[in-house]
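Notes to accompany the following structure.
Removed: one protein chain of the complex. Kept in place: all other protein chains.
Moving on, here comes chain A:
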Amino acid sequence: MPFNRKPQKFNASIKEVEIGCGDKAVKIGGANVFPFYSFDGTVGNAPKVGVEISDMGLEHEPEGVKAYYAGATTMAEIAKKAAEMPGADFVVLRLEGGDPNGANKSVEELVAVAKEVADAVDAPLVVEGCKNVEKDGELLPKVAEALQGKNVLLMSAKEENYKAIGAAAGLAYNQKVGAESAVDINLAKQLNVVMTQLGVSADSVVMNVGTATVGYGYDYVISTMDRVRAAALSQDDKMLQMPIITPVASETWAVKESTASEEDAPGWGPVEERGVSMEVQTAAADLVSGSDAVILKHPQSVATISKMIKELM
């Protein structure tokens, strides 16, 4: 008696969202099965890999990242190289310098950086704020305005500032909106509900349902994504069918495993190898839990994860 396959079929699917323009535009989402369950049905678009760069330049980057960008000095040059990184599907600009508790760069200065980057690459662009909700509420609408026509994804619209960001990005300037919530299915859904009530089309929203490094509260990330995907497919919950994007690099490169020098952690081996492993393992876990896009930064991680995605599709 052969194995009796029982595919899990759903009458619902993840929405498809396009970012960018022209032949370099990418689509994410579209699956009507669990992540990579191609044996059950349609997996939709292959998950995509974004390469993160920051307005703060390369000074604090790990050696391998610095080496990759060697010779690039302006943001335009850095962005070009990011777009060319083997395995990269899109570029992510983090406007970290806006943080009032950090470099506190002005909105004008950061908008200029965003324009410089957007003009330099034809790869799809994702712009992340500085995590400070007030500043992002001011900054991201201005970025949305400045990059009109580029179909960029503006990340970090949260419960506290979704109105400003959603209205500008999703309504006024026809961009895509990234809705960020804190590792809880109800919060993710609630944000999508209010975002669509604001008038933003459900097809223009990508979710960041919360992220952590493996080993650092990651249990909640797994369960949130598992539950979001299950509700989207098996309950046809329209307010959870937005594709998921997960910033990985900004989490994984901060923890001890990726930063402790060999003197500080005797026996642990080369720090960069640990950093790459932290990044690829977190990304792999995110992808099998339901991320439709991951944001990485080390060239080796980008190459590896894009290869893994190809092999799984």
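Methods note: contacts are C-beta pairs under 8 Å (C-beta built on N, C-alpha and C of every residue); 3 or more make two chains touch, one makes a residue touch a chain; residues count from 1.
We adopt the following convention: contacts and distances are computed from a predicted model.
Trainee: For the complex's missing chain, which UniProt name, "FAD-dependent oxidoreductase", "Acetyl-CoA decarbonylase/synthase complex subunit gamma", "ABC transporter ATP-binding protein" or "Surface lipoprotein"?
Mentor: Its UniProt record gives the name "Acetyl-CoA decarbonylase/synthase complex subunit gamma".
Trainee: Which one, A:110, A:143 or A:308, makes contact with the chain that was left out?
Mentor: Going through A:110, A:143 or A:308 one by one, A:308 is the residue touching the chain not shown.
Trainee: Among A:38, A:73 or A:148, choose the residue that contacts the chain missing from this document, as touch is defined above.
Mentor: Residue touching the chain left out of view: A:38.
Trainee: For chain A, which positions touch the chain that isn't shown here?
Mentor: Contact residues on chain A toward the absent chain are 1-6, 8, 36-39, 101, 182, 213-219, 222-223, 226-227, 230, 254-257, 259-260, 264, 267-270, 273-274, 276-278, 280-285, 287-289, 300-301, 303-305, 307-308, 311-313.
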